[in-house]
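Every protein chain but one is kept in place in this view of the complex.
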Amino acid sequence: MRDTEELWRDFARSIRTAEDYIASLRGRRMNIFFMGEHVSEPVDHPVIRPSINAMAETYRLASERPQLATAHSDIAGSAVNRFLHVPIKPGDLVGKHEMQRELGRRTGTCFQRCVGLDAISTCHSITFDIDASTGTDYHHRFLTFLRRAQTANVVIGGAMTDPKGDRSKPPHQQSDPDLFLRVVRRDEDGIYVSGAKMHQTGAVNSHWLIFMPTMRMTEADRDWSVVGAVRVDAPGLTYIVGRQTNDTRIVDGGRMDAGNAQFAGQEALIVFDNVFVPREHVFMDGEWQYASTIVERFTTYHRSSYVCKTGLGDVLIGAAATAADHNGVSNASHIRDKLVEMTHLNETIYSSCMAGAHQAKPMASGAYVNDEMLSNVAKHNVTRFPYEIARLAQDIAGGLIVTMPSEKDLQNNEVGPLIRKFLQGRDGIEVIDRMRILRLIENMTIGRNAVGYLTESLHGAGSPQAQRVQIARAMKVEEKKSLAKKLAGVSERPG
Amino acid sequence: MRDTEELWRDFARSIRTAEDYIASLRGRRMNIFFMGEHVSEPVDHPVIRPSINAMAETYRLASERPQLATAHSDIAGSAVNRFLHVPIKPGDLVGKHEMQRELGRRTGTCFQRCVGLDAISTCHSITFDIDASTGTDYHHRFLTFLRRAQTANVVIGGAMTDPKGDRSKPPHQQSDPDLFLRVVRRDEDGIYVSGAKMHQTGAVNSHWLIFMPTMRMTEADRDWSVVGAVRVDAPGLTYIVGRQTNDTRIVDGGRMDAGNAQFAGQEALIVFDNVFVPREHVFMDGEWQYASTIVERFTTYHRSSYVCKTGLGDVLIGAAATAADHNGVSNASHIRDKLVEMTHLNETIYSSCMAGAHQAKPMASGAYVNDEMLSNVAKHNVTRFPYEIARLAQDIAGGLIVTMPSEKDLQNNEVGPLIRKFLQGRDGIEVIDRMRILRLIENMTIGRNAVGYLTESLHGAGSPQAQRVQIARAMKVEEKKSLAKKLAGVSERPG
Amino acid sequence: MRDTEELWRDFARSIRTAEDYIASLRGRRMNIFFMGEHVSEPVDHPVIRPSINAMAETYRLASERPQLATAHSDIAGSAVNRFLHVPIKPGDLVGKHEMQRELGRRTGTCFQRCVGLDAISTCHSITFDIDASTGTDYHHRFLTFLRRAQTANVVIGGAMTDPKGDRSKPPHQQSDPDLFLRVVRRDEDGIYVSGAKMHQTGAVNSHWLIFMPTMRMTEADRDWSVVGAVRVDAPGLTYIVGRQTNDTRIVDGGRMDAGNAQFAGQEALIVFDNVFVPREHVFMDGEWQYASTIVERFTTYHRSSYVCKTGLGDVLIGAAATAADHNGVSNASHIRDKLVEMTHLNETIYSSCMAGAHQAKPMASGAYVNDEMLSNVAKHNVTRFPYEIARLAQDIAGGLIVTMPSEKDLQNNEVGPLIRKFLQGRDGIEVIDRMRILRLIENMTIGRNAVGYLTESLHGAGSPQAQRVQIARAMKVEEKKSLAKKLAGVSERPG
Partner (left out) sequence: MRDTEELWRDFARSIRTAEDYIASLRGRRMNIFFMGEHVSEPVDHPVIRPSINAMAETYRLASERPQLATAHSDIAGSAVNRFLHVPIKPGDLVGKHEMQRELGRRTGTCFQRCVGLDAISTCHSITFDIDASTGTDYHHRFLTFLRRAQTANVVIGGAMTDPKGDRSKPPHQQSDPDLFLRVVRRDEDGIYVSGAKMHQTGAVNSHWLIFMPTMRMTEADRDWSVVGAVRVDAPGLTYIVGRQTNDTRIVDGGRMDAGNAQFAGQEALIVFDNVFVPREHVFMDGEWQYASTIVERFTTYHRSSYVCKTGLGDVLIGAAATAADHNGVSNASHIRDKLVEMTHLNETIYSSCMAGAHQAKPMASGAYVNDEMLSNVAKHNVTRFPYEIARLAQDIAGGLIVTMPSEKDLQNNEVGPLIRKFLQGRDGIEVIDRMRILRLIENMTIGRNAVGYLTESLHGAGSPQAQRVQIARAMKVEEKKSLAKKLAGVSERPG
């Protein structure tokens, strides 16, 4: 498959609906493993399928609410799915965040399509900048790629995090050079890359992957300073899907035990073994000076993408309020107060994300990027508040979320009736509905979707310390010292 | 002074500069008390003067940075001070908040002019709404008043908080009817009001006052449902300026002991005794149904005005960083980390305020008001984070902020040299500069401007519980329950 | 089995070792269900077994460190397992808490034997008090029971939490009278009880159960005011073991995926259907006035028993520190600082528990009970700090805890080598050891033992609001008002 045209031939028919999308995933020949076994058809795998369903909602929303989930792209010359639209005004980022919250509300989990959007947004300006200073033609290549992707309406995954090995060393000093993804060979048609990318969100559910460097590079790291796009079924790619808390509940328990049977997230380890990338899909090769800028722009976009967690917060607040109803305590002042606190924290996250979108700044390519300080502040709040919201949800829900019998017990002839008798809440509430809501709260606070709501809120788009480093860099402390000195009557002196 | 024209004659010459403004305050015949004594000329009172200086900065900023601190008003048909400009697009609120932060950075205290702006913004839409439903001409009256105020460039104070007496009773059931401001008499020229307004920010430093009801009214509270404007020197008005922490430092210590000698806030108790309000300056009289809307709109505007505290936060972060420099510990990781935390909290406040401005909503009159949820969330963060920022500033500064000798000791021949010897910090730092910065931190965290930075952040524009009530009202819990039920597979039933 | 002697015949041989204990559980004819299936032999059930192992450690510790885990009982006239020893001096409670922390450190989970200890401690003083005022002989009966239990060294479970149904109604007004456990029949040999107890810790792993009322009773609730002891295999008892997060990992994944393969907690719903309790094992029957005292004493004991979570905290701090070692970042200042914060919070919990033990108060029976205020304060800290400790552990560990491949992938010939290659951390660390530690952190923060470390820390021994009610009751606000009034110069007046 050395011909770029051929690579795109499979995507000639645009994906329109959620159903189209799911159909598009069938029959690919990918090398996927989960729990020690090769997965021949992920679409039919009971543990993987909920993550496909979540991704499919990004298509469904575009069908149902095009104003929210599509945007006109000058590149395609038509309306495209907003997940394929490079933001060219603050309103595009505002719209993106509103869409992300809505998808969080619909799925209660990670719908996996943001990384790719943030990757293309980053590539747009970076390829422009590199070309401007070095005379390369990356930007044109990238626009061609993006136009095709927009027209085909494919899912693009973004792949950034390398294994890193010994964190005190740059790529070229690692004992194993593959611990950062790198170019192992170049020929006239393109390049060959090897290495791995970790924690790859929705990897199996994507059509294409854009890989990018994960940190600042030095001149000696030229071969590791590479950006490009490959099909997910390119020869040489292997996927190992990670285990999630309660991932097998859907199999061993049932829909109720799963809590949210329909939707889940997905992260995989992707191994690249001598994977060919045709020249037209190489968007950077060796321009090591741009690696840190790529990371900064990408994280600035992506940290604000965590606004999606406020959609999950909406679901969890609603679930807690429903549990309180079922227990007949929704009027207790302490319950009401906890719902207010959950809302306050959730909206605080929302406000940091939205402020950074409204105050986005333009770049040379014409693309806009969120305000850097506010985007870091937003993500930093995301590393804290969902944990407290989850704790409050558990507080309201009661201990039953972790001691409740299984759906199979409920179906059992001997103990089912006992459960119905003794788990009765407020009059008029079906026991099974009470149990369903409690399982949803378990799912989001200590179950499968707690992976996305909590731990990935902590580490996705950079761990807390990464934000603190950025905040330190952006906090203009010298300017603030001047303000203080002026008011205190301290004369400014050099040094 | 029954003739409105006459009331405005004194303001025929527009106030242009900070100096004009200060001059305009001289020679008024107001009944002002402070610490048991009549204040004949507040401009020359050493404790009151810093609060006048802070207000004057609102004029200075307009001169120095007109783009930031003025705006074109269709009402006046010209550029006006932004503190007199009713917002008619989200950008006006964004600009307002940027101006407020800048003034916080310049003064390190409350500059007192926001209440009036939020009062006129509220009156604009409320008078419009009342007229639309009852056929009154309040809106026209109000626009006439505002045009004059804009042209004259006067300071308008907003007066809302009544003494309230027994909080479990509405105005008409209070044993003393004056515990809420009310109309005591009406004649053909206007109305006469009696009562009091508490905690009035910058009252003595204003030219005009707009008074408004402080809470929801019932039909029996018609006489208490009144809005109008009076000159601050109207017969029947008495002002008792409140004591602030360390208010007399400037007198008994000196500039250094004061910490921020130039700027301070001001709050006064205003007593109205049969004060005449000419008909042209009455903007509501008896329309009790609108009282709660007035309060909601005003607080939605005013809660976001607390963005000014991020300007104070900038000063305090700068002061703490300078203190760390002076102590030679600015590179210690825990110091750096505390500065980052302070910045993170400060910018979180900023982001909630700005998001609510960007997402402002239009009203029938054409005026825009901040998003209600976000404005309440913003203010709720203001009731928490400045306390933690202040604690961290004290942590960085060290205990000396509360054990340090006086400026007079420093000037004393015997102990001055001892202080210079033993308070020496890092080489090259003047002891007096070190002391000045520590006094500024004292000023903002446990001194005069802590009044504004902490306690007023807690209670201004409504105490924390008031925001929680609003958040509860706006949190759409039924909608959130539906989201949860859908994901959990719970069927929606009536009830 | 109407004869008490006969009921004890099976326990004639004292249980000495952990192995004895496990053997003692075999071959009982209990009606146990898990995931819809009858469990014929819990000892051999892979999901239940880890909870038995945890309980067995209470025996092992007594063998290995008798000074810590046994005490001389005047009742038995010999040394007994400390879990069967009624505290008769503050030192007994101090020793109990040290033992509990140590068992937390050994198991990393809930070892399930505290409820029974806290139940017998409560019965000791309550039976004494009832007898003293009403002339019954409950105390003698109880001491006889306890002596046998001590000699046999059995596990006693404590059963308190009723289903409660409509929480706004007392037992006698519930539509279904069984929603609180109650006496359904009395004959000359004893009583018959029906109802259920929820969230019963270690129920299946116990030999005997003591049931007690769960809240304040009224005179009309006499039949619900009952305390007694039954064998876990008494006819009429049914157990439904609750599902826990990742409970089946040990089956579908393997030891590594389980995180802590050896130990886990257990909670079950116990249904009582006309269960006979011989008179000698009835310790209260109808004395409704004592129900609230039972609850208060039991919760005062039991809230401090949550000191065990500091043992789990020790494990989690150690796991996070090890993960940092593996990543080569143990010297980073922010990592070190997070370990300090975790320790600070953990020791704060410890200190509240220990202070309440040292300041225990004697009761009429001679038994001692923890200081009520401090015990509530301790538990209230337990409802907060483990969540923050867990968040910090996840922060240090990194996102891999939720995206890591399965043990089965590691064993797979194709992907196993890839995992070994790319998950390599600091030199000299085995990849499998790195994975094991990360799985342990998953286990304690979002996996099976997070059930005990987090959610049960929130709800066990009463939810947060229950502690707040107790703190409100014990906070002596009138006394504190007097202190303030005296210093402020406010005269005290009646009312």
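So that you can tell them apart, the chains are marked A, B and C in the order they are listed, and the count of residues begins at 1 in each.
Criterion: a residue touches a chain if its C-beta (ideal position, glycine included) is under 8 Å from a C-beta of that chain, and two chains touch if they have at least 3 such contacts.
Just so we're clear, the structure is a prediction, and the values are computed from it rather than from any experiment.
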Which of B:E19, B:D252 or B:E479 contacts the chain that the document leaves out: B:D252
Of B:D176, B:D189 or B:E219, the one touching the omitted chain in the full complex: B:D176
Residue of C:D92, C:D162 or C:D314 touching the missing chain in the full complex: C:D314
Listed residues C:G116, C:P171 or C:G356, member touching the removed chain: C:G356
Option touching the unshown chain, where C:H38, C:H140 or C:H344 are the choices: C:H344
Per the touch definition above, residue among C:Q100, C:S225 or C:N260 touching the missing chain: C:N260
Residues in subunit C touching the chain absent from view: 94, 105-108, 255-256, 259-263, 314-319, 321-322, 325, 336-337, 339-340, 343-344, 347-348, 350-352, 354-356, 358-359, 373-374, 377-378, 380-381, 428, 433, 436-437, 439-440, 468, 471-472, 475, 477, 479-485, 487-491, 495
In subunit B, positions touching the absent partner: 33-37, 163, 165-168, 175-176, 178-179, 196, 198-199, 238, 240-246, 248, 252-253, 257, 267-269, 271, 327-329, 332, 334, 383-384, 387-388, 391, 394-395, 398-409, 411-412, 414-415, 418-419, 421-427, 442, 446-447, 450-451, 454-456, 458-460, 463-465, 468
On subunit A, residues whose C-beta touches the chain left out of the figure: 333-334, 337
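In this text, only the chains that are shown with their structure count from here on.
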Proportion of interface numbers common to subunit A and subunit C (over half same, under half different): same
Rounded Å distance, subunit B centre to subunit C centre (Cα mean): 53
Touching two or more other chains - residue numbers and ranges from subunit A: 468
